[in-house]
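The other protein chains are all here in position, but one chain of the complex has been omitted.
Chain IDs A and B follow the sequence of writing; residue 1 opens each chain.
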Amino acid sequence: MFVSILRQGDFLIASIHTALDDTELLRFQEDLVTQIGTSRAQGIVIDVAALDVLDSFASSALRDLAQMARLRGAATVIVGIQPDVAFAIVRLGMELDIHTALGLEEGLAYLESVTSGNRAGGSALGALRGVDR
Amino acid sequence: MSAGREVIDQDARLDGSDGLAELTGLIRRVVAGRVDSREAVDDIVQETVARLLAASHRLDGRAVGPYAVVTARNLVASQWRRADTGMRHAHRLFDPRAAVAPDEALLEREEAEAIRSALDRLSPREREVLLAHEVHGRDTRSLADELHSTPGAVAAQLSRSRAKLRVEYLIELDREPPTGQCRPVLLSLSAGDKRRQSELDAGYHLLDCGYCAALSEPLFDRRAAAAPDEVRVAVEVDADIVVVRQRGRDLAMQAGFSAAEATMIATAVSEIARNIVRFARRGEVTVTVATDGDATGVTVVARDAGPGIPDIERALEPGFTTYGGRGLGLPGSRRLMDEFVIVSDVGRGTTVTMTKWRR
Partner (left out) sequence: MAEPELDDESELDDVERAAPRDDHRLLPALVAHLREHRTELREEWERRIETTHLLQAMTPHEVGSETTSVYDNYVEVLETGSVDALQRYARDLSERIIPRGVETHEVVGIVLLLRDVLARSLFLKYHDDFDVLNRVLDAYEPAANRIANTVAVSFVEERERIIRQQQDAIRELSTPVLQVRERLLILPIIGVLDSQRATQLTDQLLRGIRLNRARVVVIDITGVPDIDTTVANHIVETVDASRLMGASVIITGLSPEIARTLVTIGVDLSKMNTIGDLQGGIEEAERQLGFHVTRSEDS
């Protein structure tokens, strides 16, 4: 498959393994949003390290995906954007207003921080308890 | 680079006063006489013009008109065949993935046999050289040494053999041609031999002979073989966008661009190829290595025969969008490249030419 979606605890980890065309991207978007519903995930990590181009369509698709996920109660973080790709996105003029992190590890750490914060009302103590769980 | 120039020449010719406008009128009359729905007429006229643009550089001037008429008729016929799928899905006609039939295996077997029979129609020498090149990957230089010829002559022979093979293959899948004129006419069309087309009065024959008219469609519906310093991709479905941007990126790397710059070029190619799929449905993107004195660069040309852009100034403003996208396609591509020229003629089509120079 071009995309794999794994479950880890409260989170889904979606890895894109090859370049996707527009139709495939929309299908991926749909699949992932469906899975958030069925798995009641608290957050999703989307690993795009394998993508060598993120053009305006792909960026929009990711942004829309993050918004749909939020409506379903899950936070989204994009990880693994390549240096060259990051620069091209910016030069293109995209404002990719999604949370991004360097790699999977950092992405999961971010999700832990935001979801535990939500569940415990945002107090530092609650945040720690959330991480411990 | 010669290909880049060829594209420009071709546009110039079709933009001529007696060129496309006149032909579009002719095509419209042919189609409107056969199809009722105005929407479907527009679709077929546009599609005919797109195919005409793609094939025009291989056609003798006098054959262009007849070819347009024949193509329009062919498209009307396929339109009828699939009328039940609904006019709005007309674009799927050209989606190869939509055409996958359940009896695919049977078709494949038939195709293999057709290819074998077509190969048998070539002369032993033609066959031998073609197989050595295509199957065993021998280059034209080593073949030329062996045959005591020049690489150019071998390449020309290969191109003639391929043209012949295409014709014989299509005849094999159909039936023997009804007249003695058919084979040479099809061959001249396949090889893009304008002189021979004119000698044979190929245009008149196309109008007259239903058999050749039907075969001329698949004969032209193929992707042109690309030279190593040139990428040429017909763009009509989403998947083509990915193909053309990957090949554009490879070419840019080959031309010595850094990975960061090659990514910018690939992103720009992706944007303008998407514009073709969205607005024109069908077109072509070529990527070539460009030189200017000591400077080396990459030039991308995207052509389509779509509806055209009424207000280019506005289309180049960030955020201007007509299909619910983010309106970054054209302005974004312009920022990613060094040079950006857009020529658009409403009702005729759009050509975007952009270049990035190596630093």
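Operating definition for what follows: a residue touches a chain if its C-beta (ideal position, glycine included) is under 8 Å from a C-beta of that chain, and two chains touch if they have at least 3 such contacts.
Keep in mind the model is a prediction, meaning the values are calculated, not measured.
Asks: Of A:29, A:60 or A:113, which residue touches the hidden chain?
Replies: Touches the omitted chain: A:113.
Asks: List every residue of subunit A that touches the chain not included in the displayed model.
Replies: Within subunit A, the residues that touch the unshown chain are 79, 81, 83-84, 86-87, 89-91, 95-96, 100-103, 106-107, 109, 112-113, 127-128, 131-132.
Asks: Mind listing the subunit B residues that contact the chain we can't see here?
Replies: Touch set of subunit B with respect to the missing chain: 258, 260, 359.
In this text, only the chains that are shown with their structure count from here on.
Asks: Please output the residues of subunit A touching subunit B within their complex, sorted ascending.
Replies: By the definition above, subunit A touches subunit B via 19-24, 52-57, 59-60, 82-85, 87-89, 91-94.
Asks: Mind listing the subunit B positions that touch subunit A in their complex?
Replies: 238-239, 241-242, 245-246, 249, 259-260, 262-264, 266-267, 270-271, 274, 318, 325-326, 328-329, 331-333, 335-336
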